[in-house]
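Apart from one protein chain that is not included, each protein chain of the complex appears where it belongs.
Our next item is subunit A:
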Amino acid sequence: MKYEAIVMGVSSGGMQAMKVMFPLFPKDFKIPIIIVQHIGVQSDGEWIKILNHNCNLHIKEADEKETIETGNIYIAPPNYHLLVEKDKTFSLTIGERVNFARPAIDILFETAAEAYEKKLIGVILTGSNYDGTKGMERIKEYGGLTIAQDPETAASSFMPAAAIAAMQPDHILSLENIVKLLLKIT
């Protein structure tokens, strides 16, 4: 298989974006999805339960040392950075905030790029921060596929626009078309 995992980064406007995208993935979607959503420290994970109601895949918080498996959408836990190890397991750290964020999109994307190399797809979605730009660059450097949400369609255009300006992603698409593309190429 050409691709083995998808990483996504999303910030403000993210809840709505995930509500649109997640139900579009079929139960037999072939690769795992790993997401950093910037979220408050005190989040109790209720929103994950809500998203699960309307999703064919299993949405869960990533646990440390957990093996990354197909059929799941993993979400970085609040107040931890989420890293991917080369053996395709997760690590969590409480290191300094990066781009004012913990979890930081850059940390997930950069470590996932090192682990999956060209078999990774990076997707940067709505947000009002520039987190994720460096991570997208790293994914591209390793030969992975990069996709940014079309800023015109984003609740908050800053984050995808920052990535587009810095690294010319392979595709710039609306949320629905991102999912269509992902279904086609995996």
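We adopt the following convention: contacts are C-beta pairs under 8 Å (C-beta built on N, C-alpha and C of every residue); 3 or more make two chains touch, one makes a residue touch a chain; residues count from 1.
Operating definition for what follows: contacts and distances are computed from a predicted model.
From the set "histidine kinase", "ABC transporter ATP-binding protein", "Protein-glutamate O-methyltransferase CheR" or "NADH-quinone oxidoreductase subunit M", the protein name that UniProt assigns to the chain left out of the figure is "Protein-glutamate O-methyltransferase CheR".
Considering the full assembly, A:Thr93 is the residue among A:Gln16, A:Thr93 or A:Gln168 that touches the omitted chain.
Only one of A:Lys2, A:Lys49 or A:Lys65 touches the absent chain when the whole complex is considered: A:Lys65. From the set A:Leu83, A:Leu120 or A:Ile172, the residue in touch with the chain omitted from the display is A:Leu83, counting the whole complex.
Only one of the listed residues, A:Gln37, A:Thr111 or A:Thr126, touches the absent chain: A:Thr111. Against the chain not displayed here, subunit A makes contact via residues 42, 63-65, 77, 79-80, 83-86, 91-96, 107, 110-111, 114-115, 138, 141-142.
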